[in-house]
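Partial view: only certain chains, each at its native spot in the assembly.
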Amino acid sequence: MNLFRTALLLAKKDLYSELKTKQILVTQIIFAGLVIVVFSFAFDPANNTTKAVIPGVIWVIIVFAGILGLNRSFISEQRNDTMQGLLAAPMEAASIYFGKFLANFSMILVVELVSIPFLFLLFDFKFFGSLPYFILVIFLGSFGFIAIGTFLAALAANSKSSEMLLPLLLFPITTPILIGVVQATKIILTNMEKLPSAIAWIQLVSAYDVIFFVVCFLLIDYVLEV
Amino acid sequence: MSINLEREKAVLPGSGLTETRGENLSKVLFGASAISMLVSLYFIFIFAAEESTMRAAQKIFYFHVSSAWLAFLTFFVTFVFSILFLIKRKRIFDTYAYVSAEIGVVFTIIVLTTGPIWARSAWNTWWVWEPRLITTLILFFIYVAYIMIRQMDGVWDKKARLAAVFGIIGFADVPIVFFAIRWWQTKFHPIVFGEGPSQKGGGIEDTMLVALLVTITAFTILYSYLLHKGVSFENMKIKVDQYKEKLRETLDK
Amino acid sequence: MIDIKNLTKQANNKKILRGVDLQVKKGETVAILGPNGAGKSTLLKVLATLIKPTSGIVRINGLDLKKNHIEIKKILGYLPHSSLLYDHYSPLENLVFFGNVYGVRDVEQRAMKLVKDVGLSFFLNEPVKNFSRGMIQRIAIARAIVHDPEVLLLDEPHTGLDQGAISILNNVILSMKEKGSTTLMVTHDFKQAAEICDRIIIVKNGKIVDDFKIKNRNLELVSEKYEMQMEGVS
């Protein structure tokens, strides 16, 4: 249980410092807003066919806002080598991973909570689908994305220009998840008849989530090894 | 008083490279791959039946499919050696993983070029966005990222460790590429082996299958030659680095 | 307490440590001297489990460094060149966080007391980022000893400290020594080394070239031995 105790301590530290500065969250949310605005230029929201891109836009927001946060999460440990402080402390590598994951995940959930309603509002989207399923998909997708993202951010942090490396590592690895959730979201938002197919996607994503979370947990030792 | 950052002379730990045996193996592999390539060329262009609609353009099929198969194989080898490296921490495993990934990237590029060339005559377009092609492209990006990790600065063991981790994670895409056409309803890319939702391309003439199998064997032998060559080349580089360092130390003296 | 056998460290073929053998008994205060680039910081990093040695055995408190690293980390206090502090946190918050990580009890009290000890009570709640170099070093020292470590690894701890802070630091080390802590201190300042240490190690080219005890703050002996080692080459 020591693992969870230290993980919670770490998550608390990150969230507390975010509470003090509010930098990451605010940036993420403004960034999400910008993406929405840019998309509203690109596709005339009045045009009815553009409704079809909404699932895509939702995930573009989550991905890009997420990357900002993921980057920060380990870069912020580089100043004054605080990462070394954590590594020299009596905690498992897994608890560093888990703590960072918790902090990032709670942050992205807040971003979603703010930006998705805003998106619906701006694109005048009437929600017909199933809300619980929608929330489930968002949750599962974010979970997988952040789980892998935190892991790869830890990996990329070893590079001098980690904020550039992370997207390169992250995008290819998470595409299966992203394809799955975009498809599922699309079905749930626009075409509830095909629900079984959406559920198949959800299962696929869940399987991917679980596998990767476990694999990350096992491999993080090697990443954070000195 | 002046400073002294001088180094003392040190003896290099002999990095065991059994030279002669390696040479022989390399020669054998070279011969084998040359011969098998010639044989496969015979099978492709003379033995195998010509496809009715696409004629000669169809011949690229053999290279296309064999390279795709090889890409899978190379990345699997990388995957296995990555795991081995994380357990055993021997530099040789890392070298194998790296060289194999590099070869894999080359063959993925071949798939990604022969595919479009073929597509030009089969589908009348260079590229379409459908699952197998996309996942193949992503596979390519994953292993380019793998090589990027290798290019990071730092000591080799750190890079090897991180690359190994990524090599394990990244392998997840390979089965996805393979199953892509089975999971998604694909409009274009045919399924040859096994069942799938679209039966469009299924089935293949016997002579073609034989030719294909021969080509795949030839490519696999070629791969083992390249891998062997690449690994001994990497080892050479490592050795040269060691000698350089040794030389520097004696110069410092 | 600390038992190092044939420790080597290589970075890309470059030998940084070339076979270090060292036994340190519980309660000893050892100064590690040596020219720039000798490998002193690297040695400390290996002990702090921040670098994997290429070969060799390290045991601390009878535990193997590779296998029991969590146990060992609990009793280590490490002060490297960088401060390991969170910039936007105040000294108090920094110390409380690290105290919690190490599972210190009554961590607030302890943190408060430490900040007071290093003479920064006025700055208790100001973010560390605006501090001067010496002030940061003081907090960094407090951070390293927040969990009352049994083994102290200090890398040039006197850097940037003013006279007052130097004597505070020396007192801390001496009082921890009385409690039975073992201290390894890298330094270039022979005076401080002679002041607080009872044993001196000289490292050169990744090897220990001299190892002797001193008594009565015998500064001359230290300088003499150091000179002797360095002259050999230049």
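Letters A, B and C name the chains as they come in the text, with residue numbers starting at 1 for each one.
One rule holds in what follows: contacts are C-beta pairs under 8 Å (C-beta built on N, C-alpha and C of every residue); 3 or more make two chains touch, one makes a residue touch a chain.
This is a predicted model, so every value here is computed, not measured.
Colleague: Shown here is one of each chain; what are the real counts in the full complex?
Modeller: Each shown chain stands for its kind; the full complex totals A x2, B x1, C x2.
Criterion: only the chains that are shown with their structure count from here on.
Colleague: Suppose you hop from subunit A to any chain it touches, then on again the same way; how many hops at least until you reach subunit B?
Modeller: 1
Colleague: Taking each chain's centre as the mean of its CA atoms, which one is farthest from the centre of subunit A?
Modeller: Farthest chain from subunit A, going by C-alpha centroids: C.
Colleague: If you tally the C-beta contacts, which comes out ahead, B-C or A-C?
Modeller: Of B-C and A-C, more C-beta pairs in contact link A-C.
Colleague: Among all chains, which one's averaged Cα position is nearest the averaged Cα position of every protein chain shown?
Modeller: Measuring from the global C-alpha mean, the nearest chain centre belongs to A.
Colleague: Using mean CA coordinates as chain centres, what's the subunit A-subunit B distance in Å?
Modeller: Inter-chain centre distance comes to 32 Å.
Colleague: Where the CA atoms of subunit B average out and where those of subunit C average out, how many Å apart are those spots?
Modeller: Distance between chain centres: 48 Å.
Colleague: Touching at least two other chains at once: which residues of subunit C meet that condition?
Modeller: Each of 52 in subunit C touches at least two other chains.
Colleague: Provide the list of subunit A residues touching at least two other chains, using ranges where the numbers run on.
Modeller: 225
Colleague: Can you check the complex and tell me which residues of subunit B touch subunit A?
Modeller: By the definition above, subunit B touches subunit A via 86, 134-135, 138-139, 141-142, 144-145, 148-149, 152-154, 158, 161-162, 164-166, 168-170, 172-173, 176.
Colleague: Residues of subunit C touching subunit A in their complex?
Modeller: Checking each residue of subunit C against subunit A gives 48-52, 70-71, 73-74, 76, 78, 80, 82-89, 97-98, 100-103, 143.
Colleague: Looking at the complex, which residues from subunit A come into contact with subunit B?
Modeller: Touch list, subunit A to subunit B: 148, 151, 155, 158-160, 165, 168-169, 171-173, 175-176, 211-212, 215-216, 219, 222-223, 225.
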